[in-house]
Structures are given as structure tokens and as C-alpha cells.
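And then chain A:
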Amino acid sequence: MNRFWSLLFLLVPIFGVATFVLAGQYNIWLPRDVSTHGSTIDGLFMFILYLTGAVFIVTELVLFYFMWKYDGGKNKEKVQYSHGSHTLEVVWTIIPAVTLLFIAIYQMDAWASAKMRAPDVPIICEVTGRQFNWDFRYPGPDGELYTVDDIVRTDGKLYLPVDEEILLRITSADVLHSFFLPNLRMKQDVIPGMQQSMWFKATETGGFDIVCAELCGWGHYKMKGRVYFMPRPEFEAKLDEMAREQNTRLVATAE
Partner candidate 1 sequence: MANLNRSIVRLTALGGLLFSLGCGSSEPPAFRLNMVAMTSGEVTVAEDYQQEIANVLDGVFGTPDHPRVISETGLDQSLLDMAAGPAWSDDAGANYGLYRKHCVHCHGISGDGRGPTARFLNPYPRDYRPAVFKFKSTVNAAQPTDDDLHRVLINGVPGTSMPSFALLPSGEVESLVEYVKYLSMRGQLETALTNFTNDELGVDDGERFALDPLNDPEQGEIIKEMLAEIVEGWDAAGDQVIAPAEETAPLDDRSPQEIAQSVEAGRKLFYGKQANCYTCHGPTGLGDGQQDDYHVWNKANKLFMDEIANEELRIQEGWEGDDLTKEDKDDLRAREEALVARREVASTLYPVRNAIPRNLRQGVYRGGRRPIDVFRKIHTGIAGSPMPGIGTTLSEEQLWNIVDYVLSLPYEAASQPQRALAENIAEIN
Partner candidate 2 sequence: MLRSKPKHAFGAVHAAACAALLLTAGCQQSVSLGPVADEVAATKIREALLSGDGGGEVQAAESGGTGWATLKGRFVYEGTPPVMPAYDVKGGDMQVCSPGGVTPKQETLVVDPETGGIANIAVYVRKAPRVHESAQALTDSVLFDQKECVFLSHVFAINVGQTMAIKNSDPVGHNTNIEGKNAFNQTVPAGGTVEWPITKEEALPKAVRCSIHPWMLSYLLPRKDRYFAVTNEKGEFEIAYLPAGEDVELQVWHESAPGNSGAVVLKSPEAKELSWSSKGRFTVRLDPDSTKNLDLAVPSSAFGG
């Protein structure tokens, strides 16, 4: 059992680092980014990860070293009480404070462009979270929401044009939800009674996940959806098709 505890605690940084190093191979790393702003978010993420990672490794190694060196089983010397070092306290308070301040300032622009500088484009769709589904309302030909020609879909499939600024309005019909588009690096909590906005520009066509990222009840895990990006003409055609379907008055009877 010599040095058991110190070695055990050494496993923490080893596993911690190994998780990140191997994550890519097990496909549990960041999902593929298909947005224009995603690289900024990922850059920030990587910057903070490396920074905290370095601090983490150093701290853990120091912890390990002390556990190793002052193992009770090995040391026969009397324990001495130390009040600590004032200088050290000041140093390791100021350095993180400065670092955090730096991060806060460094990310400001990314935050502002993701949450404050909404593009001047019309709302292309209103997303409503309800227990337990994402419902979508497109403004229809008149471009205005909550008019007769709105197209409302409850099948969890959101269709959007690719390569253009998208502005979504997000609301909740009941409780807190969070509209999360992992591939677009976008996540927005939605609060009943409030209207949130989300904007982004997708760079690839195809279908990507929509999930609810705020525990909203027992059916939270069911609040999945899919967002499909397509070229503008295809998107228009899709809207037309949905509008036609919504106006169905007659059905072919199976005779």
C-alpha cells in the first residue's frame, strides 16, 4: 500500500487528459461545425481548454508531488503547522483574476455577435418549445408572423435556407426549454412569456440535430428535432409544399 493514495490521485490528471486526447477517436468530441461563426466559438473553446488544461495539469502534478513527498507512512518527522504564505496567496489570487478578466474581455466580441447584434433580416421562423416537442411557425408569403397565411408544423422538422443569415424567434408554450443546435454552436434558453432571438448562417446543406438542452420534464429526452439546410430555391419550394398541404380541403378517397 506504499504511496497508494498519491498514485491514486495521480490517476485524476492522467484520466482527465486522456479523455480529451482520445475523445476525437471515440466520436465524442465537438460535433461538426456547419456555421460561419462556429470557428470563433470553437477557437474560444480551445483557447480556454488549453489554458485551463495547462493549469489543471500543473496543479494536479503539484498535488501529487505533495502527497508523494509527505506520505504519512514514510515521514517520521513531526508535523509542523504553517499559517501559509501571504505572498503566495496574493500571487495565486491575482493571476487567475487577471486571466479571467482577460477571457471576459477577449470573448466580448464573440458574445456580442452571437447574442446582441441581430442581423437586419426578417424572422424566418418562430420556434416554440412545448412539453415535449419543437413546433415551427413560418410567416408565410406575407412575411409576417401570426397572420392567416402562417405555416405551422409540429413534426419536429425545421427547414432553412443555407448560406444566408437566419433569424429565428424562440418562445416557449409552457416551461423552460433550451433550443440547442450543436452543429451550429448555438444554444438559447427559452422562457415562457419571453421572446428570444437566435441568428446564424449555415454553410452546409443537410440535416442536423435539434435538441432540448434544459431539463423540461419527464419527456425532455423526447424533444428532438432535425434542422434541414437547403439552397434557397429548394427552401421556397418546401415552403410552398407545406403551405399546400396545410390548405388541404379535399382528399382522394381510396375507392
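Behind the choice of candidates: all candidates are chains of the complex that A comes from, given by their letters.
Note that in this section a contact is a pair of C-beta atoms (placed from the backbone, for glycine too) under 8 Å apart; a residue touches a chain by one contact, two chains touch by 3 or more; residues count from 1.
Because the structure is predicted, anything quoted here is derived from the model rather than measured.
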Selected neighbour of chain A [touch, this complex] from 1 or 2: 1
In the complex, the residues of chain A that touch candidate 1 are 26-28, 130-133, 135, 146-148, 152, 154-157, 218-219, 222-226, 245-251, 253-254
